[in-house]
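Below is a structure I'd like to ask you about.
One protein chain is absent from this view; the other protein chains keep their places.
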Amino acid sequence: MIKAGIFGATGYTGYELVKILQHHPQVDVAFVTSQSFAGQKLSDVYPQAPHLPLILGEEAPLDAVDVVFLCLPHAAAAETAVTALAAGITVIDLSADFRLKNADTYASWYDKAHPAPHLLADAVYGLTEFARDQLPGVKLVATPGCYPTSILLPLRPLLTANLPITDPIIADSKSGVSGAGRTPKQNTHFIEVNNNFSPYKIGRSHRHLPEIEQVMGWFRPDAPTLIFSPHLLPVERGILSTIYVNFSESVTLEQVRPYFTAMYANEPFVCLLPESELATLAHVTHTNKCVIGLAMTGNTLIITSAIDNLVKGAAGQAVQNMNVVFGIEETTGLI
Amino acid sequence: MIKAGIFGATGYTGYELVKILQHHPQVDVAFVTSQSFAGQKLSDVYPQAPHLPLILGEEAPLDAVDVVFLCLPHAAAAETAVTALAAGITVIDLSADFRLKNADTYASWYDKAHPAPHLLADAVYGLTEFARDQLPGVKLVATPGCYPTSILLPLRPLLTANLPITDPIIADSKSGVSGAGRTPKQNTHFIEVNNNFSPYKIGRSHRHLPEIEQVMGWFRPDAPTLIFSPHLLPVERGILSTIYVNFSESVTLEQVRPYFTAMYANEPFVCLLPESELATLAHVTHTNKCVIGLAMTGNTLIITSAIDNLVKGAAGQAVQNMNVVFGIEETTGLI
Amino acid sequence: MIKAGIFGATGYTGYELVKILQHHPQVDVAFVTSQSFAGQKLSDVYPQAPHLPLILGEEAPLDAVDVVFLCLPHAAAAETAVTALAAGITVIDLSADFRLKNADTYASWYDKAHPAPHLLADAVYGLTEFARDQLPGVKLVATPGCYPTSILLPLRPLLTANLPITDPIIADSKSGVSGAGRTPKQNTHFIEVNNNFSPYKIGRSHRHLPEIEQVMGWFRPDAPTLIFSPHLLPVERGILSTIYVNFSESVTLEQVRPYFTAMYANEPFVCLLPESELATLAHVTHTNKCVIGLAMTGNTLIITSAIDNLVKGAAGQAVQNMNVVFGIEETTGLI
Partner (left out) sequence: MIKAGIFGATGYTGYELVKILQHHPQVDVAFVTSQSFAGQKLSDVYPQAPHLPLILGEEAPLDAVDVVFLCLPHAAAAETAVTALAAGITVIDLSADFRLKNADTYASWYDKAHPAPHLLADAVYGLTEFARDQLPGVKLVATPGCYPTSILLPLRPLLTANLPITDPIIADSKSGVSGAGRTPKQNTHFIEVNNNFSPYKIGRSHRHLPEIEQVMGWFRPDAPTLIFSPHLLPVERGILSTIYVNFSESVTLEQVRPYFTAMYANEPFVCLLPESELATLAHVTHTNKCVIGLAMTGNTLIITSAIDNLVKGAAGQAVQNMNVVFGIEETTGLI
């Protein structure tokens, strides 16, 4: 059995992780931390949660675990990672701290100097389907952001193929409210969200943009520019990205589709929909799946891509990564 | 034209009041205050609001108004009322400060000594249909709470009649989220509210209980005890109270109904439904109405009563009271 | 392995059953039927469902199964039960057909003569915690209704105790929309439900009333009358019943609570909350639990009771019953 500790277990991502690991046959949860609720039990915060005692992060018994999951704010995650790595423990980070390879880029988007830039080179960006070969045995995994997962998985077969994509690619994304975190804010108040729908940080201003473009660059060095428009949906969970890719010359769906099937036909968590079907949140909520629909209109490919932001977009993919790191069957605990 | 000032205009109740007064043909809004948003405009807080500048309460030009509406936290409201009354201005208070006649009761339920107990005797409890004769020309009106309005209006014809009601009366009430205010809290977070439904402070523990029982005592000195169970509904606005009144001997609907028609047949804002119909939120949202359905089962009368908590339960009734105080047609601005 | 067939798999209850049985380690789903979608796959109706072929009920291979679950309209269920029982197959019925012991009562509430009155005496009413000893090896189980489950479980310890309960008991119940079925109707249209809340068939007019009172009579022959007020909540799933029980003399919570602990302390699916806690939908959605909160106010006990109408209120309890019938550990597939 792998012994796991979870830092930041009372946020939505942390609790989702607890729920998954509880049913994971090869993992024992050794401790869960919370800075705000230490001294209480997880069931005091979530009525269906197990009665796990919440402890302060600084009091976590690192010697009792093989792996830690970090569901912490950025910067705090990096600091905890340094301590855990020094103790020889595998770190699966769910924050933004190790996603960007360039510390300057991090500093400019996250408003502070990176707390541990020397770790950036070794961290593996855990978009599992892409990083599978790099993951076994690594000590530090950066779990991708939720929006990036929903956009990068469908763009990967396109960008790695030699297709004549024109600039820019447009990703019009819509996310449920859990993506905004559990701390009450005006924009997550029921009255502000319910019956409303609102775009925010559109264009090139959301923190997930540099992360997505970094990985697009790994897929294809001269990848097109991305225009990324997030919107807040009045639903609890789920991201749907509608992605527009223009080609400079005529390309048919018959030419495009094989790149997707070649890459994903055998993937357990990526599902290519039949031709006439479009991705919806109902396909994916509470699953670790990314569902992809393809439609061609003129020279424009319209991709609909859906994930559950808390599962494939966070806790589920983190566990998927842990499985690969530890040499466990990749789908364990996730289906 | 009556010149009105609104203290606390950025809460849900205050903004509802602005919306009503904007269309009131005999009122001009002279100022709106906000402690948190002073310096901004109301339209910065609510995108559909008029561009009224928000000022600090202490900077409000009291000499420019005939009436002030207080949408302030309790205690703060009483302090502002003292100042406004000293300036000769009519005060329509929407807080809890002048609803209870007994300062000790206030202190025990609101956790602080009443800031102005000498004003309690003169304040008129503005359940308009009940207080109509007392209101003209008064200087201080206490607008009833939302739950009390939904319960007291249907109980009034019953309690003033000589019917053999047994103890206790049960009011099982359900309120939309706007009743919990605009300040973000965990229990108003979209994720906590949506798809949930929860009772709170049931029995005899909610602050509206002493207010309701005080007025029940005015209706009938030996009024039965009330059991009051509030619940939080995942809707924006509206209160539905399902009220159970047991009789000690056989009473028919034909005996009960005339008390309601006698009292309310000519009321513009109280609507008695036909026999087979039950009150729902859809009857009342965005209106100043209280809709009442009656059903008899054995010796138990089941009353369904619905109001919009922000209108008849707050801002609408406040304006209705103002109309009566100033001798204007009571429905002005409200239909 | 137990081989199971599901009649009516495309309704919300039927699909919930498929989801549970898919993960049940001792059950294989042999067939699923649908009169409306025969020829298609279950995944055509629910995007996350397995690709099970839907067949007509009359073409179901009864010789391939040990047990059938009937998620059919009333009367249709009884007819299928007759056929299945004749073939020696165990029947777990989720319709209303075998809940009432009296065929005349059935006829008056369900508007048709009972199709198989000779079976009523032998059917076991599967409120599992109550019927556990009767279930092993029986051939016909009537799974209780959703409202009845939420009301009967908390009333059972009270009624079987010798407490001085006065007439009537009041159950103010609120249910999510899935209880109204999947067939589109005006009252399940998003626009009619969202932001609304409405009582319906209150008092003594809902079909679940005779079922509840029948079982109350089993608990205590002179059980009080029930007043039962259902309401429609704008949520997907869950029932919360707020139940008011008056005592004719002073009774304390300390006297009442032991009856609940004695009866339910060791039950895996009935959870008595700590004293200050009230049941909410968030405690129970997507679980087979019934969560019960107790509060005493004067001589009135206020019970808050919550279940998931599709799980403990239907498919989950059906599987719980099947487990007991077949001698399997009762919680299998349900936790």
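Letters A, B and C mark the chains as written, and numbering starts fresh at 1 in each.
By definition in this document, contacts are C-beta pairs under 8 Å (C-beta built on N, C-alpha and C of every residue); 3 or more make two chains touch, one makes a residue touch a chain.
Given the structure is predicted, the values throughout are model-derived calculations rather than measurements.
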Residue, one of C:42, C:55, C:94 or C:193, that touches the chain absent here: C:193
Hidden-chain contact residue, picked from the options A:36, A:198 or A:250: A:198
Sole contact to the chain not displayed, among A:19, A:41 or A:231: A:231
Selected from A:149, A:285 or A:309 as touching the chain missing from the view: A:285
Those residues of chain A which, in the complete complex, touch the missing chain: 168, 170, 172, 174, 192, 194-200, 202-204, 225, 227, 229, 231, 233-238, 240, 242, 244, 246, 278-282, 285, 295-298, 300, 302, 304
Contacts of chain B with the absent chain, listed as residue ranges: 47-48, 194-195, 280, 282-284, 287
Chain C residues touching the omitted chain (full complex): 12, 177-178, 182, 184-186, 188-191, 193-195, 234, 236
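As a working rule, only the chains that are shown with their structure count from here on.
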Most centrally placed chain, judged by C-alpha centres: C
Rotation, 0 to 180 degrees and nearest 5, that superposes chain B on copy chain C via CA atoms: 180
Relative to chain A, chain with the most remote C-alpha centre: B
Separation of chain A from chain B, taking each centre as the mean of its C-alpha atoms, in whole Å: 46
Set of chain C residues in contact with two or more other chains: 194-195, 280, 282
